[in-house]
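The complex appears here minus one protein chain, its other protein chains still in place.
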Amino acid sequence: MSQHRPTDNRSGAEAVPEGLWTKCRQCGNMLYQPEVSDDLYVCRHCGHHSRLTARQRIAITADEGSFREHDSAMRTSDPLDFPGYLEKLREDEAQIGLRDALVWGECTIDGIPVSFAAMDFSFRGGSMGAVVGEKFVRAAEHSIERRIPLLVFACSGGARMQEGIVSLLQMAKTTAAVGQMGRAAVPFIVVYTDPLTAGVFASFASVADIVIAEQQSLVGFAGPRVIERAFKIKLPPGSHTAEFQFEHGMVDIVVSRRELQPLLVRILRLVSPRREADAE
Amino acid sequence: MSQHRPTDNRSGAEAVPEGLWTKCRQCGNMLYQPEVSDDLYVCRHCGHHSRLTARQRIAITADEGSFREHDSAMRTSDPLDFPGYLEKLREDEAQIGLRDALVWGECTIDGIPVSFAAMDFSFRGGSMGAVVGEKFVRAAEHSIERRIPLLVFACSGGARMQEGIVSLLQMAKTTAAVGQMGRAAVPFIVVYTDPLTAGVFASFASVADIVIAEQQSLVGFAGPRVIERAFKIKLPPGSHTAEFQFEHGMVDIVVSRRELQPLLVRILRLVSPRREADAE
Amino acid sequence: MSRWLDFDRRLREVDEDIQKLERLLAAPSISEERRSQVRAQIAEIRQREEQIVREVFSHLTAWDNVLLARHADRPYTLDYIGAIFDDFVELHGDRRFGDDPAIVAGLAPLEGRTIAVVGHQKGRDVKERQFRNFGSARPEGYRKARRVMRLAERLGYPVVSFVDTPAAESRLEAEERGIANAIAENMLVMSSLATPIVAVIVGEGGSGGAIGTAVADHVMMLEHAIYSVIPPESCAVILEAFGRDPKRGPEAAEALRLSAQRTLELGAVDEVIPEPPGGAHRDPGGAAERVKKAIIKAIQRLESIPTETLVTARYAKIRNLRHYEEQ
Partner (left out) sequence: MSRWLDFDRRLREVDEDIQKLERLLAAPSISEERRSQVRAQIAEIRQREEQIVREVFSHLTAWDNVLLARHADRPYTLDYIGAIFDDFVELHGDRRFGDDPAIVAGLAPLEGRTIAVVGHQKGRDVKERQFRNFGSARPEGYRKARRVMRLAERLGYPVVSFVDTPAAESRLEAEERGIANAIAENMLVMSSLATPIVAVIVGEGGSGGAIGTAVADHVMMLEHAIYSVIPPESCAVILEAFGRDPKRGPEAAEALRLSAQRTLELGAVDEVIPEPPGGAHRDPGGAAERVKKAIIKAIQRLESIPTETLVTARYAKIRNLRHYEEQ
């Protein structure tokens, strides 16, 4: 909680592969790199929402220059001494510039202070181990201390299996922290982004006060391919999407990335009325 | 709460139509009257469970001679001055020997003291008006004061429409009283008996700690015939029964009337452990 | 059978006459003299209209109220929400099974505070009516409302509930998923929710479907809304007193005392909100303004009460309804 390390909130752009043109993963059309971040990483041709790194998410969400990262140095202790795990971590660290799959800190959004966390799917598939769990809890505690909302962008392949039972326990740890927020009457908003599955979906992400989902994100307890393989069945099209979860009552609002920011601002104004008054 | 009027807990037998033989409503076989109450009003031939009056229910459930009725003189004030209502009430009073559709009091069951209420379908279809609501609440308050379980046998056609909005409000009143029991940590057990529908099913009877149902009882929000008429549809066989409600998770245990008493004793022992210890 | 129904038709004719005259006024060719004639005509019609309204509405029958409460032009929950709040973030889903469009729920700002809003939504046109199931909520609707009310409790927001439903959905699928339980659990939760609750019956307060979201510290009712244990037509069909004849619904409505004033006298609501002349549908903006004022007044009062006292008083109000004799 004590390590305030200011970071350039635009640095996320560096994580995008170099070169002036990039190819849309959905429609195959070429996208002009300098326009991509202005477009919020949404394809101009087909509307495909690219997966964002944590830094990119911060860059397009937080008020410019307002993000102050906490606990950026935190690393797992590799509790199981799991074969090959540390090597993989070092690779991801080098490539992505993060030490684990969740970045948290404080920032303002349209002037409203929030405790903020974004998960990064490019780091070990956004999986949750001891560091993701601890950082989430610290973000929650920060929101309780400061009496400000917690906003989390969740994407994850599930628990970090290389941390074994320690990773499973993060489900209880993060969910229990949500309980603390509830008792402290601080609002907790989560945004599901592509993809969100397993241990993160089945823990803190399911018990938020307000659940928003980016359209067409894959969202499910088990990934659809996992189920098709395990049970040798074919799933109907459209299952395990944000829209499917909305239809079944698990999501409050499905939005495009373009609609997301104004929606967040409206919600944050509603859940931080006194803050707003303070700021005036 | 103050009117302790001892009543003969066997007097319910008088409500059975006179004559030595009676006909089973399900299989048509003749039943020998003196055996009927020994058989708990269950047909020896087909197992059909006859509907019981409140007094009959008390007689086969409470320890002999232990039931002390409360508030037996309570009558509705006919709040709407509803056409023909008082006449109907007087008819039922004369025929059934009750002043409304719920009898409550205290008794012991296998020596365990309980606050006890039984509804009577023969009185205005067991409908709930101001008197049923008030008596239920008093039974609940009694259980809170004495710190003993409340056991209620529920059968009802719904709200007492001749009391208009007053009868609707009994849904909130009785349900809120269940909330009081919850806060006071006294157990509330309800037994669904044939038939249970509408306003009573959709109020206190749905929020009991433990829900037991006599087998084959009709149990539903809307009666099946009402639905078939209103929506001009045909319902599948077996819908709106105790078994159907069990299948859909609304009932804890479905039992025959023969199994009911030992089950109640087991449950009452579990939920009144200190009482039991006191008695030893 | 309904004086008001004929009257409503006549009133619409008068409205059309006025509109015609107003179009005339707007024409550039009209002379100044003719213009003032037309103005006088309009004023006279309006006066007559007001008089008729006052006269008819001074002795409405219970059945008139039933028809008014169900009037196709009557403002619905989303109309009130749109008129009363500067914003409304609708929340969806019960986190169990689905999202029921027959009940809307969400957060809205009201004079510097945040309100949790729940309400039945009937739907205006054929398509929306079907989508909204005519305002007959399924278990998911009640559970969504409960979820949002619990959220309100957790975050300290007052709850405002708009009630407008013919009845809860009762067909097999609703039964299978526990419509009775959903209604009962809502009443249980609302009876002890640790935040102020205000309910407004804006149209039809239909039986269990209504009371499932109408347990509140302060229950209000629009002047021509109804709050009833049963639709009067069904009551007439069931009871011998009305010859089991659905056409005798008006008599049953009378017997059921379907007027806001009688409902107030019976202790079932705490306040009647007067509607604009001719009914809420003739001036939705005016109706919403009155509802808004009443809601703000109620919330301001309730906010000043310590939560524990509030919850205790709410229970006492619900519990202490009498209407029985102990001889």
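When the chains are written out, they are named A, B and C in that same order, and each has its own residue count from 1.
Quick note on the criterion: contacts are C-beta pairs under 8 Å (C-beta built on N, C-alpha and C of every residue); 3 or more make two chains touch, one makes a residue touch a chain.
It should be emphasised that the depicted structure is a prediction, and the values quoted were computed from it without experimental measurement.
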| item | value |
| --- | --- |
| Displayed partners of the chain not shown (whole complex) | A, B, C |
| Among C:74, C:177 or C:248, the residue in touch with the chain that has been omitted | C:177 |
| Hidden partner chain, touching residue among A:112, A:155 or A:198 | A:198 |
| Touch with the omitted chain, as defined above, among A:36, A:52, A:144 or A:171 | A:171 |
| Given A:130, A:191 or A:267, the one touching the chain that is not displayed | A:130 |
| Subunit C residues touching the omitted chain (full complex) | 95-97, 139, 143, 176-178, 181, 185 |
| Touching residues (missing chain, whole complex) on subunit B | 182, 185, 187, 206, 209-210, 246-253, 263, 266-267, 269-271, 273, 277 |
| Missing-chain contacts mapped onto subunit A | 3, 71, 73-77, 79-80, 82-84, 129-131, 133-134, 137, 159, 161-169, 171-173, 175-180, 183, 198-199, 201-207, 220-222, 226-227, 230-231, 233, 235-236, 239-240, 248-250 |
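The criterion applied here is as follows: only the chains that are shown with their structure count from here on.
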| item | value |
| --- | --- |
| Distance between the centres, which are taken as Cα means, of subunit C and subunit B, whole angstrom | 34 |
| Junction residues of subunit C - those touching two or more other chains | none |
